[in-house]
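All protein chains of the complex are present and in place, except for one that has been dropped.
Now for chain A:
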Amino acid sequence: MTKLAQWLWGLALLGCTWAALATGALGLELPSACREVLWPLPAYLLVSAGCYALGTVGYRVATFHDCEDAARELQSQIQEARADLARRGMRF
């Protein structure tokens, strides 16, 4: 089974469980506080997934290992190449 199929299966299963519990189709009498927590659950999972993604991106941006020397060397090589190609007649 492909990864997409696995993800869709999982989502479909979770969605059906949530719908069955939230609409009371199973005939369970959940306490009102539990019902209050249950019905926004999909939105909550989406928002927390988004927060996790944002946090991970931010953390990896902050802890990325810069190589200052390599960056400067690369920039000077780019300038050299531009000058060389401009001399040979290429227009930027």
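Operating definition for what follows: a contact is a pair of C-beta atoms (placed from the backbone, for glycine too) under 8 Å apart; a residue touches a chain by one contact, two chains touch by 3 or more; residues count from 1.
Operating definition for what follows: contacts and distances are computed from a predicted model.
Visitor: Between "AP-1 complex subunit gamma", "Dolichol phosphate-mannose biosynthesis regulatory protein", "Fermitin family homolog 3" or "5-demethoxyubiquinone hydroxylase, mitochondrial", choose the name on the UniProt record of the chain that's been left out.
Guide: Going by its UniProt entry, the chain not pictured is "Dolichol phosphate-mannose biosynthesis regulatory protein".
Visitor: Just name the one of A:L26, A:A43 or A:M90 that touches the chain not displayed here.
Guide: Missing-chain contact among the listed residues: A:A43.
Visitor: Which candidate, A:K3, A:H65 or A:R88, sits in contact with the chain we can't see?
Guide: A:H65
Visitor: Residues on chain A that touch the omitted chain in the whole complex?
Guide: Given the touch definition above, chain A has residues 32-34, 36-37, 40-41, 43-44, 46-48, 51-52, 54-55, 57-66 touching the missing chain.
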